[in-house]
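The following block contains the structure, expressed as structure tokens.
One chain of protein is taken out of this complex; the other chains stay put.
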Amino acid sequence: MGAAGTAADPRHELASRARWRGLEAAFWLAALSPFLLFPSHLQLASQIAITALFALSLDLLLGYAGIVSLGHAAFFGVGAYAAGLLAKGGWGEPLSGLAVAGAAAGLAGYAASFIVARVRHLALIMVTLGLGLLVHEAANKAHWLTGGADGLQGVRMWPLLGRFRFDLYGYTAYGYSLVVLALAFLVVRRLVHSPFGLSLRGIRENPVRMPALGAPSRSHIRKAYAIAAVLAGIAGALLAQTTETVSLATLDFQRSAEVLVILILGGAGRLYGSLVGAVIFLVARDQFSGLNPQYWYFWLGALLVLVVMVLPNGVLGGLARLADARPSSGGRPAPSPGGRGIVGRLARLAPSRRDRTS
Amino acid sequence: MLVPVVGVLFDGFAYGMLLFLLSVGLSVTLGMMNFVNLAHCSFAMLGGYVMITLTQTLGWPFLAALPAAFAAAAAASVLLERALYRRLYRASDLDQCLLTIGIVFMSVAAAAYVYGTTQQPIETPPYLRGAVTWLGLRLGVYRLFLIATALAITLVLVLALEYTRFGAQVRAAVDNQRMARGLGIDVDRRFAITFALGSGLAGLGGALAIEMVGLDPVFAFTYLVYVLIVVSVGGLGSIGGSFAAATLLGVSDVAGKYYVPELGAFLIYLVMVGLLMWRPAGLFGRR
Partner (left out) sequence: MVAKDVELSLPPGARYALIGPNGAGKTTLINLITGMLPPDGGHVLLGEEDVTGLEPAQRVKRGLARTFQMNTLFPRLSPLEAATLAVCERRGVATTWWRGLGAYRGEVDEAYGILCSLALDAVCHRPTCELPYGQQRLLEIALALATRPRVLLLDEPAAGVPRDESAGLFAAVAGLSQDLTVLFIEHDMNVVFRFASRVIVMVGGQILVEGTPSEIAADRRVQEIYLGGGRRG
């Protein structure tokens, strides 16, 4: 039989990837630091946590299943409006509002997934873009419900757990957002290291091979899409609850594009990439907020170009390559930038570069 | 009430022709190399601003500035292709999307910085203003000019594709890139030329668009959505498909705004998603 050792070995390697690392513990500890070190910036920290959750939800779709979505903000907005409308209607309890928002977004995601799971490449990009634009337009026109361009007014939240009020200082906001983020992160982390996570990665790596293994790809994609929608909706609800407003900006293309940028900046398919990206992006935007908005967009564009050309696996990918010690690849560096594939395609399988026949 | 219907059809067709000019380049280059160039409308915008500068600031005649707009956009695309795009031909859809979105952001910011954020006024020459009356219908002269130009270009494109060697090679590359390379066709060079032509046409479209729909820095975004709709609905690499889809979209948009303004763009997006569900490769697409 094999020379690799006992039968326990193969599982050991797979299981080792799911183990918590010291660096992760350090990260979450550092996440508590704003309470002590930046108490005047807690509102910003709360925004970062919310955006991180939103980016995490997209990472599940994009980084792990390889589904390019240009309209993910639709679910963020659905969650935000659901939570906002519930509070406006008189029920301001935060946690149940979160649940309702997640359910609403999840339902929308599940419905949309039937369309999304059936297309790929440009059609997929267009369908997700189209759905995002549709939802935005619908919200815009339905101002009797959403307040239209003026946004939703009259959102009043009750104290969290009966004790913690939402105020301008942001202690409750950040604590609340951070805990929700952490819980969601735990769930996603588990999912990613499970057989379902493996199936999603299979879909990303080679969507053609999956049916040849008997895998119901479309069904998997629908599940992933629905889960991602739930998480995005919860993030939107957090925003609505912590800021006590909801506007159309939660749904627009700019938000969909920004979360994509954040994810790519941090590194897709790496869980922490969404968190790191959110921190970098929002801190940078806060620092440059005094500037002319045109400058911001110019440098954002330049950053995107730079990231794609030079750091295709994002900040975390670049760091990983520097460290050059990733257990999953046995100490070898990740494949070269030109060949990186989030949406794997037959012609781009690395073997074809060494292909001796055509 | 026939007259409003015909008027709507006419305006819609003219708008469709504009969309066709803006989209045809993207459709062919997407079909050839599968390169998702979301910055396509930035070239259109460039053509528009070049037009403005030439006619308003430098006093060029309108008809002389149009080819200049074409050339400027084509030149810019050559530069961009050499510097950046060429490295990403085999990259993923996502990488291409992100790179080109980044370029759009930069172009929009640059345009706002240089020209300001307001709509640009343009003075069309007197012979293109006003309307003619034909069979009791008032047809705008500019729109007639636009339609005529677009149809002429369509004819040239179709003839070139069908009857020239270059056209045959382009068709081969769209059909089956690997095979075309195997036959010795330098697909990369054909692509570079096609890309320049397509971007030039977009620039021309942008220049022509000013009078009809205006020009401001967010043009690159606003019309990107329409162009993407035309391309995905019409099918990649298909001139006929782009023509049909552009016409359909142009007429639907104008008709929608005239008859059901409350719905806004909602209808367009819904129709697009529906069409893509039914035919993911577009109406005339092959894949």
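Quick notes on this structure:
The first chain written gets the first letter, and so on, giving A and B; residue counts start at 1 in each chain.
FYI, contacts are C-beta pairs under 8 Å (C-beta built on N, C-alpha and C of every residue); 3 or more make two chains touch, one makes a residue touch a chain.
Keep in mind it's a predicted model, so treat the numbers as computed, not measured.
The chain not shown here is in contact, across the full complex, with A. Residue-wise, the contact with the chain that is not shown comes from A:209, picked out of A:41, A:209 or A:285.
Residue in contact with the omitted chain (choice from A:34, A:197 or A:233): A:197. The chain not displayed touches chain A at residues 1-4, 7, 10-16, 18, 190-191, 193-199, 201-202, 205-206, 208-217, 219-220, 223, 328-330, 332, 335, 341, 344, 346, 349-352, 354-357.
Going forward, only the chains that are shown with their structure count from here on.
Centre-to-centre, using mean CA coordinates, chain A is 33 Å away from chain B. Contact residues on chain B toward chain A in their complex (touch as defined above): 30, 34, 36, 84, 87-88, 90-95, 97-99, 101-110, 112-113, 178, 182, 221, 225, 228-229, 231-232, 236, 262-266, 269-270, 272-273, 276-277, 280-282.
Only residues 62, 68, 70, 115, 118-123, 125-127, 129-131, 133-134, 137-138, 140-141, 253, 257, 260-261, 264, 294-298, 300-305, 307-309, 312, 338-345, 347-348, 358 of chain A touch chain B when the two sit together in their complex.
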